[in-house]
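For this depiction, one protein chain was excluded, whereas all remaining protein chains were kept in their positions.
Now for chain A:
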Amino acid sequence: MKKISILLMALILLISLLSGCSALSQKDNRANTFTILSASENKEIEPIIQQFAKANHINIQMDYKGSVDIMQALKKPSGYDAVWPANSMWITMGDTKHVVKLQKSIMTSPVVFGIRKSVAQKLGFVGKNVSIKDILKAIQTKKLTFAMTSATQSNSGASAYIGFLSALLGDPQTITSAQLQNPGLRDQMRTLLSGVDRSSGSSEWLKNLYLKGHYDAMVNYESVIISTNQELTKQGREPLYVVYPQDGLSIADSPLGYVDNGNASKEGQFKKLQNYLLSDKIQRELLKYGRRTGIGGTVTNASSKVFNPNWGIDTQRVLSPIHMPSADVIRSALDLYQTGLRKPSFTVYCLDFSGSMAGGGQDQVVKAMDLLLNQNKAKSSYLQASPQDITVVIPFSDHVKAEWSVDGNSEQQLMTLDNQIKNLDADGGTDIYSPVMDGIKKLSSVDLSKYSPAVILMTDGQSNTGRTFNDLKRTWQQAGKDIPVFSITFGDASDAQLNKISDLTNAAVFDGRTDLVAAFKKAKGYN
């Protein structure tokens, strides 16, 4: 009997010990995870990072964000171990706390226009030096439209936009705040940006969009154009021809910097990773991904299958970028883009206020919408409305509960809308299709050369009543316009249902389960 009791005790103690062990090792794992806050276009080369992680038994987690978000993240303690934006400018502007060190450029890629080759030929851009002014002319005469990331969310969009400004100002040595006030410049810039047929918050996603849809051109990194072309060729489709605008070029220098949180072993891991990425072997590997490596801006030993001259890729050309304006001017230029120059947004939010949203879910949606509608808050993420924007909110459950609309950026009207959302009750079942169809119908009558349209659907449940996907498909096809329906998932939302909508409408699904507010910000950044 005694023996049994001892054995039992031993067992209990062992079990508790073992469970303690596993808790301990889990904690150990988290401390062993090396997190990198990275620009989205590095997703393509993540296999190279993970190879290193595996060989060195380090758990590396890449967190992809736009460069502007990366800049903002650096301003406060973030818990990241390293930062890897597209351009060192964002570190300079964001690292006000001096936490970034050991910063080195890993590779470079110029921001270029990729234009469907037949279109480029028609425009006379093949084999010629092309200027921003030539491109502007093509846009004014409606011979060219292009997709570009939002200048206030992503480095490629910001770089291109500043390149446009510089060219339109007649190539000054640098852009000044005073020049930004020039009304003639603003008109020309609006015209140029009216040529944007689709926007996005991420350079990598823009490639996916291009592959899904039928677009003429996009502004992106040379490296992304290369990988897009590789895919297009595989599909037997026409490749993009690279145009290096000679008066508005910029180069992403892709700096990897260590974020010093005072952890010596992490610093050791960082140095190892950086040395690995800069080693000859990996630098050659990066060339295969269409990244320029090597020193002094010259690319040697590049494969012509990757840096394909038939695609207009020119490795011999001296890439001479414009000189970026000062940090203050960049900030005001971004504000100006957001509030006055970009193509206005026509955004329809369809917000799930069914019974299951009651409590926590509802609170988070209210918080997320407050961040977008309260202009003081929106401003800190460069998501504020412009005087031409139109914002529609359709709360729904198993039926459409209301439809509210604000034209422009009146702070008072947007606050009223914000309050209307705060006062909503969550009840009833879920029909995601009816509100989205209402949204599409609203957008179908809009002149898309004047507005950038989007439906942003947020839901936490399966659609189980009312309309169906086929109803929505019919409505979308009848509209006959490129109207994206972005979705944000929460709670028990059905990824299958939402992916179907996103595939149909060339949009994207954002995961709001871990951070709903961040997902709203991201979705809005695409419009």
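One rule holds for everything that comes next: a residue touches a chain if its C-beta (ideal position, glycine included) is under 8 Å from a C-beta of that chain, and two chains touch if they have at least 3 such contacts; residues count from 1.
Keep in mind that, in the parts below, contacts and distances are computed from a predicted model.
Enquirer: Among "Carboxypeptidase regulatory-like domain-containing protein", "Aspartyl/glutamyl-tRNA(Asn/Gln) amidotransferase subunit C", "Extracellular solute-binding protein" or "Cell envelope biogenesis protein OmpA", go ahead and choose the protein name stored in UniProt for the chain not displayed.
Expert: Cross-referencing UniProt, the chain left out corresponds to "Extracellular solute-binding protein".
Enquirer: Which listed residue, A:251, A:273, A:424 or A:472, touches the chain dropped from view?
Expert: The single option touching the absent chain is A:251.
Enquirer: Among A:140, A:176, A:444 or A:499, single out the residue that touches the unshown chain.
Expert: The one listed residue touching the chain not shown is A:176.
Enquirer: Which listed residue (A:185, A:273, A:329 or A:523) would be found touching the missing chain in the intact complex?
Expert: Of the candidates A:185, A:273, A:329 or A:523, A:329 is in touch with the missing chain.
Enquirer: For the chain not shown, which residue from A:50, A:118, A:181 or A:320 touches it across the whole complex?
Expert: A:320
Enquirer: Extract the touching residues of chain A with respect to the undisplayed chain.
Expert: For chain A, the residues touching the absent chain are 2-3, 5-6, 9-10, 13-14, 17, 21, 24, 28, 32, 88-89, 92, 98-105, 108, 171, 173-176, 246-247, 249, 251, 253, 260, 262, 264-265, 268, 271, 280, 294-298, 317-327, 329-330.
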